[in-house]
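With one protein chain withheld, the remaining protein chains of the complex are depicted in position.
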Amino acid sequence: MIIDVLDTAESFAGVTRRTVKKVPLLRGRTVVNLFFEASTRTRTTFELAAKRLSADVLNIQMAASATTKGETLLDTLANFEAMQCDMFIVRHDRSGTAHFIARHVAPHISVINAGDGSHAHPTQAMLDMFTIRRIKGDFYPLSVAIVGDIAHSRVARSQIHALTTLGVNEVRVIGPKTLMPKDINALGVHVYHNLEAGLRDVDVVIMLRLQRERMDSELLPGELEYYQQYGLTEEKLKAAKADAMIMHPGPINRGVEIESAVADGPRSVILQQVTHGIAIRMAVMSMTMGSGLDLGTET
Amino acid sequence: MIIDVLDTAESFAGVTRRTVKKVPLLRGRTVVNLFFEASTRTRTTFELAAKRLSADVLNIQMAASATTKGETLLDTLANFEAMQCDMFIVRHDRSGTAHFIARHVAPHISVINAGDGSHAHPTQAMLDMFTIRRIKGDFYPLSVAIVGDIAHSRVARSQIHALTTLGVNEVRVIGPKTLMPKDINALGVHVYHNLEAGLRDVDVVIMLRLQRERMDSELLPGELEYYQQYGLTEEKLKAAKADAMIMHPGPINRGVEIESAVADGPRSVILQQVTHGIAIRMAVMSMTMGSGLDLGTET
Partner (left out) sequence: MIIDVLDTAESFAGVTRRTVKKVPLLRGRTVVNLFFEASTRTRTTFELAAKRLSADVLNIQMAASATTKGETLLDTLANFEAMQCDMFIVRHDRSGTAHFIARHVAPHISVINAGDGSHAHPTQAMLDMFTIRRIKGDFYPLSVAIVGDIAHSRVARSQIHALTTLGVNEVRVIGPKTLMPKDINALGVHVYHNLEAGLRDVDVVIMLRLQRERMDSELLPGELEYYQQYGLTEEKLKAAKADAMIMHPGPINRGVEIESAVADGPRSVILQQVTHGIAIRMAVMSMTMGSGLDLGTET
């Protein structure tokens, strides 16, 4: 299934490079960006993807507090459904919201998870896989390290799921003990608490954003100490393979989790990830539309 | 006139059920959603209606305070007029604003009232009439009850006007004395203060939203007591005809003015109202555009 998405995204990657970056696949369809958590960046990529598929887009910024009762959330959805909207792009700070919505809307409506709590962010993981495949060609021989706040990262959770599904050789997670999820051993990954040890001979380094707002202050030793231990620098990167690629879901915190020389360096693919994000979202949207397939909610 | 709108809306109801929910009637026209009062829901239905007519839409959220002087409001309008906008959809918390605007803009510009103070909400009333006609077929034999805060409801005022114009057999209003308008006897309706007495043998029950922000606190006995007296339950509904249809302009307050079993029950047409709202707004927009006809401001 992930492979199907990656293959479809290849064709859209071509579209977004053209002067007229538009295909009529979703003309006359209505896509609702239903964001209960503010995110200019992710909303923008979905909005652009929908517009480049020629869909009409509604941006709905909702206060999560306005729909604290599940009942009221369902009324809101039922209303958009009654307006004959075809697809909901859902971001919510509560894990499981997109899945909950997908279970309750009419079968012909597509629901795409644009991030739910600390649970999952499937389109981010898919665009990461797309980026890895474009550069490395094959998943099997790869050792991949994910660095940072694994415990609170829906991105990490989705990446681990995708990488193991695609059969990479090894997934490593690197970070302080306080930022590791309790169930980490069940995820089939190797855990490191030392950055250089964890980076040894890896092919891919995925840095996570340090989301200070997600953490209790006592979990972290302070930005400077964090950077000294887990910040990715050219020096520390020497442990990885010479052609290791550097990824980050953005937005990056320069000097906190990554050094500018690395972020802007020749092995960084951080901006390519953004570009691929549009193609992946076009692929997911066009594949799920009207199919009853809720592609984004599973991973 | 209302009948013309309902007939036109029938053709658009077909469009919104298609996969490509778009007709090119207003291509190249500019519709301005000029909302001085926040309303995601109503704005969204007008925005969708305009986009499905292929118009370009501008969403302008204005603070009512920014245009307290009529002069300044007219300057704002004159500017949008100078930008060659073709239509204003106006919502304002002051009664008469849409009418005031319609009197002052250039004749080729259409003005649609999307709710003004406690005065009128004509497209809501039209979609309600559309829904009644679709289900009941004819207006003449019907007894219709409107329940709730009649005094502060622009929806009720527009519904009463439309129902009497269309010649229904009887319009009843039901609610506490404190929530009846002073001029209620001039409106040609029968007034009830007891819910079951008022519902006796009616064909249509229209519940109003309890807009707590509109009322002085001393007018109401408290939500629970209100619900006990005027909340629509299956039990109380037994007084109405067996095939009585249940309507509500939304958003509903479950357990305040209506019981969930009724709102979600087989006789409820609440979500159909939402669907019809798009068709009605497409009809009103396409009929008024460029005609100099300010359809929405009269009712």
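Here are a few things to note about the model shown:
By written order: A and B. Residues from 1 in each chain.
Heads up, the rule we're going with is that a contact is a pair of C-beta atoms (placed from the backbone, for glycine too) under 8 Å apart; a residue touches a chain by one contact, two chains touch by 3 or more.
Bear in mind the structure is a predicted one, so any value in this text is a computation, not a measurement.
One of A:39, A:233 or A:272 touches the chain omitted from the figure, and that residue is A:272. Touching the chain that is not shown, out of A:41, A:190 or A:238: A:41 (per the contact rule at the top). The set of chain B residues touching the chain not shown comprises 27-30, 56, 58, 60, 62, 71-72, 75-76, 78-85, 290. Along chain A, the points of touch with the absent chain fall at residues 16-22, 40-41, 44-45, 47-48, 51-52, 250-252, 254, 260, 271-272, 274-275, 277-278.
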